[in-house]
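One structure below.
Here the complex is missing a single protein chain, while all its other protein chains stay put.
Order of writing sets the chain letters: A, B, C, D and E. Residues in each chain are counted from 1.
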Amino acid sequence: MEINPILQNVLAPPVLFFLIGAISVLFKSDLEIPAPLPKLFSLYLLLAIGFKGGIEIQKSGFTDQVLPTLSAAILMSLLIPLIGFLILRFKFDVFNSAAIAAAYGSISAVTFISAESFLESQKIAFDGFMVGALALMESPAIIVGLLLVKFAAPKNRPKSRKMHLSAILHESFLNGSVYLLLSSLIVGFLTASSNPSGIAKMEPFTGQLFYGAECFFLLDMGIVAAQRLPRLKNAGSFLIGFAIFMPLFNAFIGVFVARFLSLGPGNALLFVVLCASASYLAVPAAMRMTVPEAKSSYYISTTLGLTFPFNIVLGIPIYMSLVNTIIPLSPS
Amino acid sequence: MEINPILQNVLAPPVLFFLIGAISVLFKSDLEIPAPLPKLFSLYLLLAIGFKGGIEIQKSGFTDQVLPTLSAAILMSLLIPLIGFLILRFKFDVFNSAAIAAAYGSISAVTFISAESFLESQKIAFDGFMVGALALMESPAIIVGLLLVKFAAPKNRPKSRKMHLSAILHESFLNGSVYLLLSSLIVGFLTASSNPSGIAKMEPFTGQLFYGAECFFLLDMGIVAAQRLPRLKNAGSFLIGFAIFMPLFNAFIGVFVARFLSLGPGNALLFVVLCASASYLAVPAAMRMTVPEAKSSYYISTTLGLTFPFNIVLGIPIYMSLVNTIIPLSPS
Amino acid sequence: MEINPILQNVLAPPVLFFLIGAISVLFKSDLEIPAPLPKLFSLYLLLAIGFKGGIEIQKSGFTDQVLPTLSAAILMSLLIPLIGFLILRFKFDVFNSAAIAAAYGSISAVTFISAESFLESQKIAFDGFMVGALALMESPAIIVGLLLVKFAAPKNRPKSRKMHLSAILHESFLNGSVYLLLSSLIVGFLTASSNPSGIAKMEPFTGQLFYGAECFFLLDMGIVAAQRLPRLKNAGSFLIGFAIFMPLFNAFIGVFVARFLSLGPGNALLFVVLCASASYLAVPAAMRMTVPEAKSSYYISTTLGLTFPFNIVLGIPIYMSLVNTIIPLSPS
Amino acid sequence: MKRLDLIFSERELDAIIKTLEKANVPGYTVMKHATGRGPERVVTEDMEFTGLGANAHVIVFCEQELIDKMRDNIRDDLSYYGGVAYISEATPL
Amino acid sequence: MKRLDLIFSERELDAIIKTLEKANVPGYTVMKHATGRGPERVVTEDMEFTGLGANAHVIVFCEQELIDKMRDNIRDDLSYYGGVAYISEATPL
Partner (left out) sequence: MKRLDLIFSERELDAIIKTLEKANVPGYTVMKHATGRGPERVVTEDMEFTGLGANAHVIVFCEQELIDKMRDNIRDDLSYYGGVAYISEATPL
């Protein structure tokens, strides 16, 4: 693994702004992005990712690679929480294990777009349909997490919250961020199919503005992540280790699946990043409502305070070199 | 009336995002655009509409058509509330009748820009001075509404609020959204007259960004409209009928006025849409302050929960076919 | 001094929107840009100014003019508060004098970008490294102000706040707006050095959007300034005179320094504007925390209610003609 | 010492503050963006962009005499547009 | 007259309001975006964008009987997700 790609990754504006945010907390600057401004950028990014992804999927059509890749993505988001759960059960109760595991089975959209920016800066091609994989990996992990709670939880759970399948599906697909991503994807698809002039008119908003808005949001994420980090001390070294080891482990499985699927290096990196990233939006929101027994500080501080920064700063170039090592340069 | 234009209208991103917002309420998703973010988009749209309109008016100059069209627009915004008032008095007291009637005499800027988007997608030309008509139709309807209250209200109104002409004019022209639209129009006009390079520098903000911001705002409008809809049940079927019938009736008068003015099909549609649309910004805000006896849920739920979605989704293509039927294809 | 440049300055969109905001308060319109939206634009402008400035500095490199100009800028921001302090002590106690003087030693980024817009409209060239001067003039004035308090304040100041050097440096460099400007400048510099493709991707956000966002922010500044103005009545005529006289005086010193540095007319105007402008962001925030004995209404109402509008509307063209008079047309 | 809680439409804020200032209250705190429902009207936050606005919640810690002085004016302010005003006991820390 | 203060996760707001409406309270006020710490959980505003949301603070001025009527339902609403409820005295102005 060379040092160069890591440095190059760190020197991109989004990562630099993330670091600036984190450093401001370290130095006790009073820099603050007051609520609900971060929510504005978070909603914007989901809308733009979905919309552009929908267009790309419509454009590329359902090629040979699409279906196997999307199926594999769903499979990974079902499998990862199960593995995570088994590991976490060594130290945590059912509730916390299920909630944390679900977060790692799901994805982080901002990690995904950071990987896309990385690929662009490296001039490595990737396909638009990978956004479909992103969209499809959010819900299954939530479902697995909630099913784990339903079946593994102690029988004396308060009646009021005995989860019905309908409630599980509701939390999995109608959670605000999942819903916005999925429905924007559909809007993008429909626009590309029936109203191509709409694409050009949306482009300045969803396209040109995207990189800058990403930087602004990452500035805030840096602040939030650095504020979260100290809380990990209470979580113990097992969880801290998990927050670094689990992404690497998932990336490792992911890269072999990508090889099996014969993905090109760009798509392979995105696939690996989806496996390695953990959710701090949809899953925590869903878990907080449905599994209040789990400590939110566990599943948020790990994903946001450790796994997210690790992926953004070091993970992506590491996974890239992993991809380059494991996957033989395919002619695609 | 063909089905095609309706479908084509529905499949444009702004309308799709409106529907997504509405569906999220239906499905009880927790998607939310927290205050004051919708206000940001609302202020932005008014500023951009006004600014671009001012430029267009300066560019097109005061042609033969401008003065008659603007005069007719003002006339319609004086006439419609009077007709509405007479109809509403069958069921409502003076206060509610005047407030609701004023809303229907005034206009909805977002309905107007949806109509512009529709025309662009249909490649039908229209003139920039129509924004002048938009700007001029806001205040007269408020004035008529308040005068109706002043003269028709029972004599025992509390002294403190016996309205003076100055208060009526203040509410009509200095209401935040009226003021921002009018003054941005003046800024656009002055910029185009004396500082044309300023136009190019504003273009990315007021021009390129517009369509995307419109989509984002309509996403929120979809949420709000769908949250409002159930409250209409209490309003009774008379008011529900009024919320659909009145726009159609106003459109019908409007199309004949447009024919009389010999407007081309693009301008005619915009004129008809101004007549058919109802205000949910300026008028409700003014009425709430000056006619507290009127139930805000009446005049907001009808305009926002029913008339606005109707116009956005079905109304505009219906009015277009009305225009095409009634107005003989003029050579302009 | 001709009247034309003043009128031309006033007829630019940013100044017009500032006036619209101010007039809305005069006419008691209820136009409002609710918190935290102004903060969004304020953060955005600092980030974009810093980022673009960093790029420019990297591009232009450290030419002969850079070091002398930046040194002179720092010197001015040390000198001006000392002069201001001596003047203010005729009427005010140590605390208020130091706080107000610090504000006038520091700068206003929005006044600076208004001067840039003015130069662009007049097609007068200026250098990107002047943003470096902007960034470097914020902190020294705060330091001087706090040192003045430390050494000139009565000995019986409550112990808890006896200022240590570390606290002074913290307030001077880690204040939210100073920190964001400085660190964005570094991000811009690093991006330009090592990742030039990142510049193009940021351009729509930090470049194209800038002018419109400036207008929007100035609309709010107009509202705020006009709301502040009446409070100056309590401040007395001495302070009102100071708020107009001090910028002119500082501009006068500044223009001779600029002549001494052989700056071209564009850079000279920016240098003069930095000297003449007063801070309403970083300095007030720092003073409020460290010198609570000073009345915030004094140092905010003067800078924001009087000096800022004066500079934006009249000052910039006045300073331009001052530059043209004092500085012989250099061949640069 | 008393605590006075006033909740009313944000657009009445200027009038209420004028009343408070005229009575020379030692201070007051304003929290905007409150929403709620009263016996007659509904204000929902999701409508704030319309300019209908939300409610303001004003807290005043002051002596009973001041409250007596302001009572009629505040009632006047609130009687037309609605809003509520309640008094409770409070002790300075 | 009593004053009832309820503080709980924003996402429980609909449930609480339903409880209040069923009891026919004369009105209520909602302030969102509150943050805080309870005996078990932490909510910080800087996390609001995650959809975890913050707390809502609901104030109800009403008679004691109404509070007695709602007590069980509110306790139920709060028992599972956490949140606090306190009653104090209040006199209408």
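We take it that a residue touches a chain if its C-beta (ideal position, glycine included) is under 8 Å from a C-beta of that chain, and two chains touch if they have at least 3 such contacts.
Note that the structure is a prediction, hence the values are computed from the model and not measured.
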Please identify, in ascending order, the residues of chain C that touch the omitted chain?
35-36, 38-39, 41-42, 158, 160-161, 175-177, 220, 223-224, 227, 280-282, 284-285, 288-289, 292, 295-297, 300
Extract the touching residues of chain E with respect to the undisplayed chain.
4-5, 7, 31, 33-39, 45, 55, 57, 67, 71, 74-75, 84-89
For chain D, which residues touch the unseen chain?
1, 3, 26-33, 59, 61, 88-93
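As a working rule, only the chains that are shown with their structure count from here on.
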Can you check how far apart chain C and chain D are, centre to centre, with Cα atoms defining each centre and the answer in Å?
38
Show the residues in chain C shared as contacts by 2 or more other chains, in ascending order.
30, 34-36, 40, 204, 208-209
Spell out, as numbers or ranges, the residues of chain E touching 2 or more other chains.
11, 32-33, 48, 51
